[in-house]
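As structure tokens, the structure follows; a few thoughts come after it.
Note that this complex is displayed minus one protein chain, with the remaining chains in position.
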Amino acid sequence: MKTGTRPVPLSRNDFKSFVAVTTRWMDNDVYGHMNNVVYYSLFDTAVNQSLIAKGMLDIHHANTIGLVVHSACNYFSSVAFPDAISVGLCVEHIGTSSVRYRLGVFRGDDEMCAALGQFVHVYVDRESRRPVEHAPEFLALLRRWSVSAPTSDSV
Amino acid sequence: MKTGTRPVPLSRNDFKSFVAVTTRWMDNDVYGHMNNVVYYSLFDTAVNQSLIAKGMLDIHHANTIGLVVHSACNYFSSVAFPDAISVGLCVEHIGTSSVRYRLGVFRGDDEMCAALGQFVHVYVDRESRRPVEHAPEFLALLRRWSVSAPTSDSV
Amino acid sequence: MKTGTRPVPLSRNDFKSFVAVTTRWMDNDVYGHMNNVVYYSLFDTAVNQSLIAKGMLDIHHANTIGLVVHSACNYFSSVAFPDAISVGLCVEHIGTSSVRYRLGVFRGDDEMCAALGQFVHVYVDRESRRPVEHAPEFLALLRRWSVSAPTSDSV
Partner (left out) sequence: MKTGTRPVPLSRNDFKSFVAVTTRWMDNDVYGHMNNVVYYSLFDTAVNQSLIAKGMLDIHHANTIGLVVHSACNYFSSVAFPDAISVGLCVEHIGTSSVRYRLGVFRGDDEMCAALGQFVHVYVDRESRRPVEHAPEFLALLRRWSVSAPTSDSV
């Protein structure tokens, strides 16, 4: 919001992985659409569920856990219960122990996202909460999910 | 909990209609399973989504809305994000302007429910909030969803 | 709902301990009042916060944790964001390893509760999840919180 560039919706092609989520009655606020807060719950779900599906996160036993240090969302159009939603995910930036994910909330079969988010995880040791460098197999996954993956892959 | 009868899990056969719901990262509480509160959000969702699917509820424009006057849940076993869940629904009692729904939370393909709930809606006028008698087409739906429906149908 | 006795609101005198809670914008659902689900979040909060305040629960390190096996609520009148709320608590029944709490949701300075709940905790070992008998100091607290405490005290 600080720069001269106005955020614009992205399409499904701008994401690498999708998670289907259902909406709930209480997601709708008094104005009849999904409350702005709930989108972040969908981001959280999409990132963690995708990591679990790839065998990269064990909520209960993993020594390394992901803490959120930054998140953001631009809202373009409304979604509302009982809409079915797909959350698209890709990786915008890979740091030593951090990852910035891009997330898109798609209503039904819409081609363009209703909301576009960012979500930065820092991976830390569960006990000490100190940053942990990405393991090689995790790094490989992050690269496949990277926005620049097709180009990178073609090198 | 007041009587000598201990609640027991029911099976999928004890319900008439099912709604598939997804779990969310934040559904898990500090003990690593879905927080007891979230089950009620699934009940709310299952009842309203089923009514909307049958054309019996228009959240934004209906003159008649359903207010919850009683709810309850017995918890038998844990569910947790990222479990997929089915919520089973049937009608236990039909009053003049009220309905008592039975709800079952089924983890994945489990045959027996992990939690069993009750949810009593009173249907009221949106503005006056006074009880409204069930319309004939709504009553017909409630009867099809009734626990005693097979017997009734066979008459 | 099963018996002929219709639930009625209780007054502040029917509770032993109170926890002040604030409401949130997203507590209000599309009908403009606090969603029925949120009341259970207040019950959960009141019980656990009261136990923590008395030194009877350490969320992170306790060997014994409380699992909810039953909850219920009767709703008498609406509350809504931005109402301030007090949640009253007392103990209705003490089992070997379980406790049934009574909870009342009071809007502002209202004398009668807007909603009346029940919440049954079974205390279990964090690892094995097997029931644990109440420790003597916990039992003493539960008796002070008991609905029949004044009578007992006068003996």
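Per-chain residue numbering starts at 1, and chain names A, B and C are given in the order in which the chains are listed.
Note that contacts are C-beta pairs under 8 Å (C-beta built on N, C-alpha and C of every residue); 3 or more make two chains touch, one makes a residue touch a chain.
Small disclaimer: the values here were computed from a predicted structure and weren't measured.
Only one residue from C:Phe81, C:Phe106 or C:Trp145 touches the chain missing from this view: C:Phe81. In the full complex, subunit B makes contact with the omitted chain through residues 25-26, 28-30, 32, 35, 37-38. Residues of subunit C in touch with the missing chain: 20-26, 28, 32, 41-42, 44-45, 48-49, 52-53, 59-60, 81-82.
Within subunit A, the residues in touch with the undisplayed chain are 1, 7, 30-31, 35-38, 40-41, 44, 59-60, 65, 67-75, 93, 100, 118, 120, 126.
Just so it is clear, only the chains that are shown with their structure count from here on.
Summary of the copy comparison: rotating subunit A onto subunit B for the best CA superposition needs 180 degrees, to the nearest 5. For the self-contact between subunit B and subunit C, the two sides draw on mostly identical residue numbers; the shared fraction is above half.
Computed from the mean C-alpha positions, the centre of subunit A lies at a distance of 36 Å from the centre of subunit C.
Our note on geometry: subunit A versus subunit B, Cα centroid distance of 31 Å, whole angstroms. The geometric centre of subunit B is 23 Å away from that of subunit C, both derived from CA atoms. In subunit A, the residues touching two or more other chains are 25-26, 28, 32.
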